[in-house]
Structures are given as C-alpha cells and as structure tokens.
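Here the complex is missing a single protein chain, while all its other protein chains stay put.
Note that the chains take the letters A and B in the order they are written out, and that residue 1 is the start of every chain.
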Amino acid sequence: MRRRHRRLLGAVLLAGALVVSISPAAQAHGEKSQEAFLRMTSVGWVDVKFSQDHVKQGETFTITGTAKVLDAWPTGLAKGAPNTGFISAIAPGPVVIVKERTINGVSAPDRIDVHKGGIYEFSLTVAGRRAGTWHVHPSFSVKGAGTLLGPGMWITVEKNPAGYSNPITLDNGKTINLENYQLPFTWIWLLITFVIGVAWMIYWTVPKRTVTNLAVTSQIPLNTDGMEYGLITKRDHRNMNWFAIGTALLLVVGWLYQAAAFPTKMPQQVIQFAPPQPAIASAPQFAKASNATATYDRGSKTFTMNVDVTNSGKTAMTLKEFTTTNLNFVPGTPGPLDRQMQVAPTTTVDPGATTKLTLTTHDSVWQDEHLLTIGGAQLEVTGILVFDDGGGARNLAEVQAIMQPQFK
Amino acid sequence: MATDAKTLELRELVNKQYRYIDRKWDAVFWITAIFVVGAAADITKQLFAGDWDFWTDWKDRQWWPIVTPFAIIIIGSALQYIQWLAWRFPTGMTYTAVGLFLCTFVGRWVQWGAFVYYPMNYVWPATMVAAAIFADWVLLKTKSFILTSVIGAILFSVTWWISNYIPLAPYLQPAHWMDRIVTVADVQGIEYIHSQTPEYLRIVEHGSLRTFLGETQYVSLVFGATVAIAGYWIGQFIGRGLAIWPIGRFIKRW
Partner (left out) sequence: MAQVAAPPTEARVSDRPGRGPIDWLGGWRTCIVGCSVFLLLAIAIRIFQQFTAWKYGIDASSKNFALYYRSLFIAEVVGVTVATLWWWGSLVRRGRTLVTAKISHAEEVRRIAVFWGLVGTTSVILYIMASFWPNQDGSWHQTAVRDTALTPSHIPMFYLFFPLGITFTVGTYLFGRYWLPKVYGAENGFPWSFFLLIAASVTELMQVAMNEWGHSLWITEEIFAVPFHWPFVLYGWLAAGIFALWAETLVRLLQIEGEIEQAAGVKEEEVA
C-alpha cells in the first residue's frame, strides 16, 4: 500500500477508535418543538426539585415534585380520556438511570392508571451512569399523547475513581452487575451460532462454483437436486446431516446449561395499578380561578395574565407560584428552577373574596420556548396557580387563559 | 442403466472451464449481495418485530415467539427459492441469517451501544442462524418448497425460540427491586431509560383470563409456527414474483 494510503487509513482508524470515548455535553431537549397546547394543557408540574446537581457515577440524587393531569386535558388527545401513564426521567439516553420511583408514597415500577384531574406526587431516585454534563427532566408519558417533559436541570456526572457498576440483587441472594451481567455468555452463544452459519456457507461457496451452475440448473426441474450431474453429492447430504446433528446437539447442550445455571425463571412482569390519592387531592378546595385572559407584547417581552381568583376558605390565601409546562414563575426571589413574576394588586386574597389578579412576567422565555406561536392551532395559556392558606394547606387551581394574540 | 447423452452433457457442464467466468464472479456475487439481503431481512425484522428484538424486557413468551419468526422467515424464504433455483444450493435461509446477524450486530454495537449508550446485555439481538440451518436442511432433503414451508417453517420457529431462549434465560431470573420481585430484564427496562418509549408501550404478556395452566408459552410457539408458514409463502412470492419472474421480461409500452 502506498504511504499516503497508509496514513489515510491510520487516520480513519484513529478517528474510529475515538468514537466510543467521546462524551459531549447536551443542551435542552427539543421540547420547544412540541405543540404549545400539548405542553401546557396536558400535564402540569409543581415544585419540581433536584436534590443536587453533581454526582459521581453510581451515586444517586432525587427528583421530586407533583404532576397533575389537568382537568383542561384536550378532548383531541388520547380521546379525551387519559388512562395510562408512566413517570420517569428524560436524559440524552441512559446517561443516568432510574433506581427507585414512588408515586403518592408507594413504589411504582411500571405504568400507572391515571385520570383527568389526577394528582401524582412523585419521587425519582436517579443514579449517575455516564460521565458528562446532562440536561435531565422528569417526564410524564400518557398513552395516546406521548411524553411530556417537566422542568429540567443540568446534572454533572463525574467519573468515579472506584469505577462504575450497577448492582442489583437476585432473588437467590446473589448480587450482579447489571451493566455486563452474562454479556460474555450472550456474545459467545451468538458467535457460536454465527460461526456455524458461516461454516455452512463456506462449505457451499468455496469448494463449489456458483454462477456457472446456472448453465445446468436452467435445464433441470426445480424439485431435483441434480445429484446425477454432480451438483449435489451424497457426500454433501452426509455432511449437511452432520451440520444439522451438530446444531441440534448444541441446542440440547445450551438448553441443559441454562436449565442448570438459571433454574428459577419467570416471565417479564407488568405492574399496573392506580396509586392512592395524595392528601392534596382530597383537601378542601378553597381556591378557584376563572375568567382568565392573557396578552403578550413581543416588543417588551411582557406576558400579562388577568384572572379572577376566588377564596372560599376561612383564612386568607397567598399565591405562591404559577406553573405552566416546564416553566415556574414565582413572586419574589426565584430559586434555581424558577422565574420571576409580578403580581398585582397583591398575592393575598381575603377569605370570601374574589379578586382580579394581574400576573406579569418580563421574560423572553415565552418566545424562546415557542409557547405563544400565532401559527399554533390553539391560542390558550393553561397552567396551575398554587395557593397556600397560611395553615399548611395547599390548593392547585387550574387556570386556562384565552390568549389575545397581537399580530404586529 | 446406460447414462444418456443429456446427463453426460450436463455433468460436463458442471465442471466446464470458461474463458472469462472465473471464481471472482462468485466472490463478487456473494459478497455484494449479502449487503442487500442482510438489509432487506433487517428492515423487515425491525419494522415488523423490531421492538421485541431491541430489548430483553420485550422478549416475552406471548408475542415475541409469534412476531419474530414471521418477520425473519420472509426474506430467508425468498433467498431459498432464488439460490436453489439458480445454483441448487440449500443456502438461502442461512445466507440471510448470516447477513442479518452482521447487519444487526453492527447496528446494535455502533448505534444502540456507541451512539446512545445502552449496555449490550440489554439490547443484544436474537439470532436466526440455528433456525436457518434446519430450514435449509429440510429443503435439501425434501427438494420441495411446499414441504419446506410446513416442516421447515415449524422447525424454524421452534429452533429459533430455543436458540434465543438460551441466551435470554439469565435475564428471566427473579430479582428484588422496588419492593417487588421482577425479572432482571424488567429491571434493565426500567433503569436504562428510553425516554420516548414509555413502559406502557410494551406489547408483552400482561396477565390474561386464561393461562391454560401455564401453557401460554407453548400455545404461542404453535401459533408462531403457523404464522411462520404464512411468512414463508410471503417470501416465496417475493422470490418468485419479484426476483425471478422479471428476468428477461420487458415493459413494451411505458
């Protein structure tokens, strides 16, 4: 090979070798291209918190929060009757893994029964797996609607000097590393069967000619093997019998091996149930929102929502946050996942009163997140207003504001 | 019995040396064709039965033994017809199996492993090779596609299941996880997140009114075998109608 070609080949091989060692950072997840109505009217997210943003491989952090399948769930989605859901985490692939999931206080491995208006207080224990900085979100998937993302956070997973493994305990007490459990056995088995297939092909294609057989096969009936002409010989038949016997023996040996090595097996499990109601779902409802309208001024990036809020409780209630899709707006100083809003005339509503609140945000995020697109099929802003009554009780009041678009 | 002139002529033709047709034609044919054969088998498998093949927690006992043999026997059957007709080689199913394994192995390792970082013991592909050996062996013995479609397809689907249950077995062991007992495969499915494919999409056995005293597995195998027979004839249509029939035929008015 010429030196120039050798160098080129070397460069290509080196580039190829680098392929598996790269771990780039990831950005937001493309949720902006989901329809605004899908994101805002389907599932609401309240108080999503990440316990930390730096972990080593194998170490865990938690994502907690409350997700509500909104009463405003659109009739065109999942036929208007969401019934099956799945809460998990979203990341650029399994760079983090889910180790534990509780919904409304109970362990929930798989899918759950959901319903419109259902409230699900979730806790996900997530372990770092692949070193890098990743954008991680909780997610709520609803059958027939797809996967909806909650607020995301950058999580840095650092390489663990002790190495990485993913231990789980079998029913027989043995601890295994799920990352590579039985991988050599799997590959060896697949390779052995592959080699048998290659051997069969070599048998027929190397000592025998191929294309020139057409001159003969085109002159003999289909359902003959051409033995009288030497196309297939008695020896071929015997050798293929040995192949078949050998393959059958391999399967018998393999079967006996798995029966002895893994004597206790069961079919894959599907666990589906309706999680218990959280306390907040059966708490007395004191807050109600109605008659909401909203406008957005592109020039000043100002979003304004006017909403009538009624307090039918016995004590004053305070507006703590307004959440919509993965955005969380708070009056006062925002936390790491929050954004700021102004509330007029006041965040407090007296008992028995109905007050018109004006919520204002000066934030380009509405445009950046493509939530107020004139080209969208539905022009509404749907979200949750979170109220506290001062005595520890909380209410989630859904608000659906008619958007008045400004076309200029 | 004296050998007739035609037989002698054909015997000579088998070994005839040609001016321009040397072994390179064979090499080019076998090596270039395996790309399209493997790819055809792979895309058929991926879009008819792919999800069951991608993940261990989908390789269940109710659906997997039905959809996968059906999907993978199709192209193999077409190749059986072509390679028997053209060369009298009982190699169509095995050739397809070898090509399919190469395509799938590259796909899993380069894409599912190196690109999106799933552990290989979660996304390993099922093998078709052992099943293919028996299907080709039946064709060699019977020289008949009708008999191969019945005997061969049944042997194919049962052998396919056995040869893939063996590597699946360790992942069906019960494990303690989240206050429950689930299989190792279930744990893989839940831990190694695939964000856009939520768990409820799994089309696997999830309890039924009648489990026939635990015979679900065997009922699926028998049904899978009959569905494989149908798949075999779809493959025959592809081989006969789309690969062989067009030879030397032209559309006169187009």
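Annotations
Quick note on the criterion: a residue touches a chain if its C-beta (ideal position, glycine included) is under 8 Å from a C-beta of that chain, and two chains touch if they have at least 3 such contacts.
The structure presented is a predicted model; accordingly, all values stated were derived computationally and were not measured.
The residue from A:65, A:92, A:226 or A:275 that touches the chain not shown here is A:92. Listed for subunit B, the residues touching the missing chain in the whole complex are 18-22, 24-25, 28-29, 31-33, 35-36, 38-40, 42-44, 46-52, 54, 67, 78, 82, 86, 103-104, 106-108, 110-112, 114-116, 118, 194-198, 201, 238-239, 242-254. Although one chain is not shown, part of subunit A still touches it, namely residues 12, 15-16, 18-19, 22, 24-34, 38, 77, 90, 92-93, 141, 143, 145-147, 149, 211, 214-215, 370.
Methods note: only the chains that are shown with their structure count from here on.
Subunit A and subunit B have centres, each the mean of its CA atoms, that are 31 Å apart. On the side of subunit B, the complex with subunit A involves touching residues 7, 10-11, 13-16, 18, 21, 23, 25-26, 29-30, 57-61, 84-91, 94-95, 97-98, 101, 105, 113-114, 116-121, 124-125, 127, 129-130, 132-134, 136-137, 140-141, 143-144, 159, 162-163, 165-167, 169-196, 198-202, 204-207, 216.
Every residue of subunit A that touches subunit B in the complex is listed here, in rising order: 19-20, 84-86, 88-91, 93-101, 107-111, 129-130, 139, 141, 143, 146-147, 166, 168-172, 176, 178-183, 185-187, 189-190, 193-194, 196-198, 200-201, 204-205, 208-217, 219-220, 222-226, 228-232, 236-237, 240-241, 243-244, 247, 250-251, 254-255, 257-259, 261-262, 264-272.
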